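One protein chain is absent from this view; the other protein chains keep their places.
Chain lettering (A and B) follows the sequence in which the chains are written, and residue indices restart at 1 in each chain.
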Amino acid sequence: MTALLEVEDLHVEFRTRDGVARVLNGVGYHVDAGETLAVLGESGSGKSVTAQAVMGILDTPPAFVTRGAVRFHGEDLLAATDDRRREVRAEGIAMIFQDALSALNPVFTVGFQIEEQLRLRRGMSRADARARAIELLDLVRIPHARQRVREYPHQFSGGMRQRAMIAMSLALDPEVLIADEPTTALDVTVQAQIMDLLAEIQRERHMGLVLITHDLGVVAEVADRIVVMYAGRIVEQADALSLFRNPGHPYTAALMRSLPRIDAKGTALETIRGLPPSLLRIPPGCPFHPRCPRAEDVCQAEVPGQARLGLGRTSACHFAEEVVRG
Amino acid sequence: MGRYVLRRLLQMIPVFIGTTFLIYALVWAVPGDPFEGKCGERDCPEAYVSAMRDKFNLDDPLVVQYGKYLGNLLRGDFGLTSAGLSVGERIAATFPVTLKLALVALLIEAVIGITAGVVSGLRNRGFLDSLVLVSTLFLISIPVFVTGYVVQLVFGLQLGLISPTVTSPTIGNLIVPGFVLASLSMAYVARLSRAGIAENKRADYVRTALAKGLPQKRVVGVHMLRNSLIPVITFLGTDLGAFLGGAIVTEGIFNVPGVGGLVFRSILTKDGAMVTGVVTVLVLVYLLMTLLVDLLYAVLDPRIRYD
Partner (left out) sequence: MTDQMAVLATDRDRPRGLFGDAWHELRRRPLFWVSVSMILLVVLMAAAPSLFTSGDPGLAQLSRSRQPPSAEAWFGYDNQGYDIYTRVIHGARASIVVGVLATIGVVLTGATIGILAGFYGGWLDAVVSRVADIFVGVPFVLGAIVILTTLNAGGDAGPVRIVAQVVLSIAVLSWPVAMRIMRSTAIAAKQQDYVKAARALGAQPGRIIAKHMLPNCVAPVLVYSTIALGAFIGAEATLSYLGIGLRQPVVSWGVMINSAKDYLRVAPHALLFPAGFLTATVLAFVMLGDAVREALDPKLR
């Protein structure tokens, strides 16, 4: 069975004045209808770049896709024509961004920005598009949608803005929604509301949801499966439950130990020593080895392959079996 | 908004008084006899001079003189020149010509400047981009009177394409002087639009518009352009005010019968009433244009609120 959306061996590099940065080095994941996939990683790990490559909205230059495939219903989008790619955007795969304030055009009303897709892509009349925009704002529970549809993004609060952004992404009923750190810019209380809304919409519409985040807490609540990224690679792939119970990669394990826990009150929080590697100079062998507590000689010499740890579970570590056993 | 406009109008009063007083003081403080040469080769008769001094209140202290002048102005009376012509009428005869020239220049500036800027902003670091950058550098560096003479020399005298002087101020005849007048600002408009496009090209909302599957043409033509042109349009607004006062050189080269020529002749013949009258009108226009531009800014950018 082909997956709804599948990323395969994706390589992306940034050609900058200071050299070529290998931002993605063989990323692969898939998401099915009705499933929530969380993509977890620090900033710079390549999670957003992957999403932008899927959407086909990378800034080229400096970013270039050098290898790989993005399949939607089995069709390779990277090989498709520009027109076909444009068709898939918003109708097949839609995306919402971290900072809704800068992601919405400041000089147009929220309504205009929802309606323009309906009018251009669905050929709706002005009045019909307006009515649909109000329905969509209602759907994401923006109060007084009828009035607010005429307002500008800066007149919305942060949470309301992100709701409007979600409404906009739903306008053409996409099958996959990519949410790039949708709650990072928001207050903690609002974060939960937005996550609940996303989860609810995903269930009702049976969408595939790709949730990009660096926040383990967010992941725990909603994700069915999780991929962990580090330095442009997938280091671990697992269903949410197994990953939280026993992580299969030293990096994932370190991330979890750095999370505050109520049952460990009084003990010091652990941090991951060192910094993520510069993408201009990724260390040879396993890119995590300079920071890894378990690193041995082999880690500096050989890039680890994806070791299988059971059904749908992989880890890019030479000692995956031992790590998962704890 | 209403209160903002009112406050701005009130703020204009001291600026208006200050500017006109400055010019009034400078013009009438000229050492020497203001009526020298007004009576042909001979010195003016005593009676004439005293009549004139009386008429222009020259025996009052400067501030009182100015106060009387301002009083007349508020009643719409610009006074008479030393030769007895109505200043108001002369301004009314020449101002429309300069306005027409300024509008032609503004149109040329907007069309060429924005097109060049947008094209070069979209093609970052290509041949067209370099071409636009180099030509804006030259346009900024060549003083207007040099542009004027070179254009006149090449197109008027060598190629015979245009008549080197404007015989009647029709729109067609004003295109070349308008181009010369606009040349400097055109370069700034091109640079502003280029910078605006370059800045907005990588804006998050452009990425959103692309992610919505909008055609490239619409992303550029609607989303990017609307944001990039906000500073350009406000620049164009202030420029209209600047053109009206800055057309002296251009009008001189092409013999356009506008305000610039009038004021230049008046300064040289020390015709104080005319100079102050023209400057008063220009300052007023300039101040109103700046207010208009600020209001326009709020219309173009909904984030701006004046309260």
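The rule is short, and it goes like this: a contact is a pair of C-beta atoms (placed from the backbone, for glycine too) under 8 Å apart; a residue touches a chain by one contact, two chains touch by 3 or more.
All values reported here derive from a predicted model rather than from experimental measurement.
Undergrad: From the list B:Met1, B:Val64, B:Leu153 or B:Val299, which touches the chain that is not on show?
TA: Result: among the candidates, B:Leu153 touches the missing chain.
Undergrad: Tell me which of B:Leu70, B:Leu122, B:Ile142 or B:Val222 is the one touching the absent chain.
TA: B:Ile142
Undergrad: For the full complex, which residue in B:Val132, B:Ile248, B:Ala273 or B:Val293 touches the chain that was left out?
TA: In the complete complex, the chain left out is touched by residue B:Ile248.
Undergrad: Decide which residue listed in A:Pro106, A:Gly158 or A:Pro276 touches the omitted chain of the complex.
TA: Selected residue, touching the omitted chain: A:Pro276.
Undergrad: Since one chain isn't shown, list which residues of subunit B touch it in the complete complex.
TA: 11, 14-16, 18-19, 22-23, 26-27, 29-32, 137-138, 140-146, 149-150, 152-153, 157, 242, 244-246, 248-249, 252, 263-264, 267-268, 270, 275, 279, 282-283, 286-287
Simple rule for what comes next: only the chains that are shown with their structure count from here on.
Undergrad: How many angstrom lie between the CA centroids of subunit A and subunit B, rounded to a whole number?
TA: 53
Undergrad: For a test of understanding, state which residues of subunit A touch subunit B in their complex under the given definition.
TA: Residue positions touching the partner: 52, 55, 57, 59, 86-91, 94-95, 97, 99, 102-108, 116-117, 120-121, 152, 154, 168, 172.
Undergrad: Which residues, counting only subunit B, touch subunit A once they are in their complex?
TA: So the residues of subunit B touching subunit A come out as 202-205, 207-215, 218, 222-223, 226-227, 230, 300-303.
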